[in-house]
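Okay, structure first, notes after.
Here we show just some of the chains, and they stay where they sit in the whole.
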């Protein structure tokens, strides 16, 4: 097996591991209904469909700011997790699992730039800084028409 | 009727109006299960009981950071609403309703200082600045043992 295959395998396993944690171990993700679209060092992306329970202002049918905050924090944390995986290419699955479980949000800032209207939404993240102690990530929330709704910056503790 | 009674009546109506919006017009609040404990210019307070759907890390049984963000934003927005009501003591109910509907979060920063463990949680807010354009609010999340879990600062658009 050549290196390219080996890296592809590792990438596949990494995605599978994170996706499994994401879908089975985080009850609140099911409440919102996040889907997992992209997970790579170049960026992460999640999406979800609008539904009545996510509304904050039913007159204007605007997404609750807490849902926006959740989506940005989730995609930011996923990005930090990928950043950490890249730092430890030789870690075995158990070690990586322990490290992943210790990743946590230190702080987050969210700017709400437009009302959260849409049929569906996606949040994407980009790594700004990935160190042994903390990762800094920038996030954006858009609706299905690519309208920018909110931006975030999060600082994450590395396990 | 003397002034004290009049003010008490206004305060009662104000609480009733906000509580009604809070409980009936914000579907996502029911998902989390917020209760409305205090609503006055001295401070606002909401509370909620922990439950499986709110968990972000089921191994460690820690509240999802998005739930924390939601609670802080909700109590911060309620505080901004009370600040606005104080500015327009002579506004009628319709006018106040319209103004309330336009209150929105401009930005929020959250610092997660301890893992969100607990049987129940409360979030409280204090007004730092209340102008005609924006209000700035500081918020805290504690568990039932008064352990500080997260702090926030939010800037809110005044309607």
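Each chain gets a letter, A and B, in the order it is written, and its residues are counted from 1.
Everything that follows uses one rule, which is that contacts are C-beta pairs under 8 Å (C-beta built on N, C-alpha and C of every residue); 3 or more make two chains touch, one makes a residue touch a chain.
These numbers come from a predicted model, not from an experiment.
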Query: Assuming the 2 chains shown are copies of one sequence, what number of copies does the full assembly in this structure comprise?
result: 4
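Everything below uses one rule, namely that only the chains that are shown with their structure count from here on.
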Subunit B to subunit A touching residues, read off their complex: 25-32, 52-60, 64-67, 69-71, 73-74, 77, 101, 104-112, 115
